[in-house]
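This part shows chain A:
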Amino acid sequence: MTNGWNDIKNADLVLVMGGNPAENHPCGFKWAIKARQERGAKIICVDPRFNRTAAVSDIFLQIRPGSDLAFMGGLINYVIQNKKYNEEYIKHFTNAPYIVKDTYSFDPATGLFSGYDPEKRKYDQSLWGYELDEKGMAKKDMTLTHPRCVFQLMKEFYSRYTPEVVEKLTGIPKEKFLEVAKLIAETGAPDKSMTHLYALGWTHHSFGVQLIGSMAILQLLLGNIGVPGGGVNALRGHSNVQGMTDLAGEGRFLPGYLKPPKASEQTLKDHIDANTPKAVDLSMNYWSNYGKFYVSLLKAWFGNAATPENEFAYHYLPKIDKVIAMDEILDRMYRGKMEGMVSIGMNILASNPNVKKISEGLAKLKWLVVMDPFETEMANFWKYVQDPSKVQTEVFLLPSAIFAEKEGSYTNSGRVIKWKYKAAEPPGDAKDEFWVAGQLWNRIKSLYQKEGGKFPDPILNLTWNFKNPYYPTAEEVLHEMNGYALADITDEKGNVVVKKGERVPGFAVLKDDGTTACGMWLYSGVFPQSGNRAKSTDLSDPSGLGVYAGYGYSWPANRRILYNRASADPSGKPWSPKKKYIWWNEAEGKWVGHDVPDIKPDLTPDYGPFIMLPEGRGRLFAAQLVDGPFPEHYEPFESPVENILHPKTPHNPVVKVYKSDLDLLGTPDKFPYVATTYRVVEHFHYWTKHIYGTSALVPKMFIELPEELAKELGIKAGDIVRVSTARGSAEGYALPTKRIKPLVINGKKVYTVGIPIHWGNEGVVKGALANMITPFVWDPNSQTPEFKGFLCKVEKVKA
Partner candidate 1 sequence: MEDVKRLEEIEVERFSRFDRFVHWLTAVPFVYLFLSGLGMYSSKFSWLLPFLGGREFSPWLHKWAGVVFAIGVFLMFIRWAKDFMLDSDDIQWLSNVKHYIKGEEEKLPEAGKYNAGQKVFGWLVFIGGAVFLITGIVMWFPESFTPAIVRLSILLHEIAFIVVGAGFIVHVYMGTIGVPGSLSSMITGKVSALWAMAHHPKWFRQIMGR
Partner candidate 2 sequence: MATVTTEGTVGLGLRRVSASKAPDQNIKKSDQLAILVDISSCIGCKACEAACAQWHDLKPPLHTEEKLFTGYQSGPGLAPNLFMYMRFQEVEMDKGLVWAITKYQCMHCADPGCLKACPSPGAIIQYTNGIVDFDHSKCIGCKFCLSGCPFDVPRYDANNKPWKCNFCVDRVSNGLEPMCVKTCPTNALHFGTKEEMLIRANKLLEGLKKRGFDKAAVYDPPGVGGTGYIYLLPHGDKPEIYGLPKEASISPLVSLWKGPVKLIGSIVLWGTLLGAFLQLILFGPIKVGKKEKKEG
């Protein structure tokens, strides 16, 4: 989330699209209800189903799954055509005036940007850069009239998304669309803001990142980024998914969004140079500190073994050619290229697409370690095959402690790090992950000490500075994450700011000379020498805007709203007294306000608010995205209709297409209905079916289908129906509903079928695994599976 949960209450309009917060984040959704009760904000819900959010929304629009980008394109077009954008904002805070190189182009007929290589299914993104002047600064046209300035390119690009086209693609009637577009466009006024709430409803597409990009564009146009009650807010999934993303649970990062070295970057300098961007405008360009964070990380991990001579043990880090994310892991597993898997608290079998492929993949592993509080489908995968004796995988199922049984912090979706205390002991022999990590690491280490082995250096030299190395404590680890000084740290004037051995007050003091160690620069400051700020519980909120600066610790540097400098106009004055948040104090020559300014406090207002970007400005045109600088509508890989914009390129052209015998896709003649999977509020993933209280609330797997379709197929409520796709089938109780209506898409009647996911083979309540039917198709930027919008058929099994 760019803003926080509490900030939603400052919105004048709440747009829920690509998420169902009432269902999946009810306690956060209360702030949307508050915005309505206290400020008269409207709540608009755009979804394939009239869901629980829709039940309390002011306006609900039913959209065809997978057509959201058409809707967004329509909105962007509406805002531009009707000049509803905040002109000052886009001129100064976005790259709208930047001139794009003439090697960039887009062909509306083929739906392809310039530089496409059909063989590799890849673009040459270097063709899409800005024109730079001799100093390396981007050329700009502040009048926004240059034909190749971002604004003009965008205007032309989205001019195709007329309300009529939107209706043809999404099934939303033109009048309805215009009614909503008008309300949304009104938040372009300086004293108004719109918050956008989304979640997996948008990311679960083969163009998920583009969808979010399209909203970023809309919000930038309307000047709704960096202001209270604004933002593009990802309502994330698990309790600590933000933390685990920040901490690089994914192999494409190192903690704090640092990058793992590429094979081509054979020296530390290569790597740092490649990842330290050069400012192309007046920008703080915060990633220019990349080297400091990187060296501090290496010092934190490899301690004395990381020396300037050995490039701070740079070669201890694995270098990659290619990110092996979940899609690759599963595909390689199926192809027999994986030997082992350690899974801590994940149920890969249940939660990823195409269960059959995963199940066969797991059977090809030599060994599998699963740690979980419950007996999961993943751990039991060998029980579901006909002859378990043929599965040669050695499987461990380790009982884990749960949240209440250990101490530590979680980072919530609003980036706030909060502490939890231990309340109970785990049952039986269940153990927490600190203990298991301590035990396992010391075993691996002593094996390498005793027997030697391949490249043991990083293992033998990994810092493990815990009082009890077999059982590290949470605060010991947080100490390392926060960072500490290895020598006295001085400021420019030579004053000692951090003494040797003390924890650093924040990432600003980190050094690239090996005198600081910091395992997680982004969280640096959470545990300064004065104490653990994740534990702080000060509830004061002097501005009344729900900032709560003293409650927990929000990365980065305890900022609650990201890019909050944008809450003031280019001269540094608040856009409107109603949205006053951070402003430039002329007299003192610094930024002041209700929050920690998201910019260097004394940096003059001509610097851009988007400090992490070399432009210092928000990107309406993002050459960094692999599937194109402007989001374009592509159909899901299984779609009931053709792509009327460019039938020749119906799908996202850079999506990797997996072609194993189990990677099957269906066509509308055999599978006529659109299916989408989702969650219900009473359950959480494949977890709560093990728990009595939640199981009793919704005990049965059900399939939601339009009443009209049910009638056509002779299905009544409570009948058992089977939903089949090219991959497999899942059975559940039929729930014919008025809440999903048939849509007319470009003249064709399209039915949507809804499948909640929460059941499986294990638990207090059981049911079909919804992922038996989902396609093995992934977003090319983020490797997120396409769960929303695929093709199915439905048949009655039993009345």
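Regarding selection, all candidates are chains of the complex that A comes from, given by their letters.
FYI, a residue touches a chain if its C-beta (ideal position, glycine included) is under 8 Å from a C-beta of that chain, and two chains touch if they have at least 3 such contacts; residues count from 1.
All values derive from a computational prediction rather than experimental measurement.
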Among 1 or 2, touch partner of chain A in the complex: 2
For chain A, which residues are in contact with candidate 2 within the complex? 22-23, 26-27, 29-30, 33-34, 37, 40, 50, 52-56, 58, 60, 680-682, 692-700, 702, 717-718, 733, 735, 737-739, 764-765
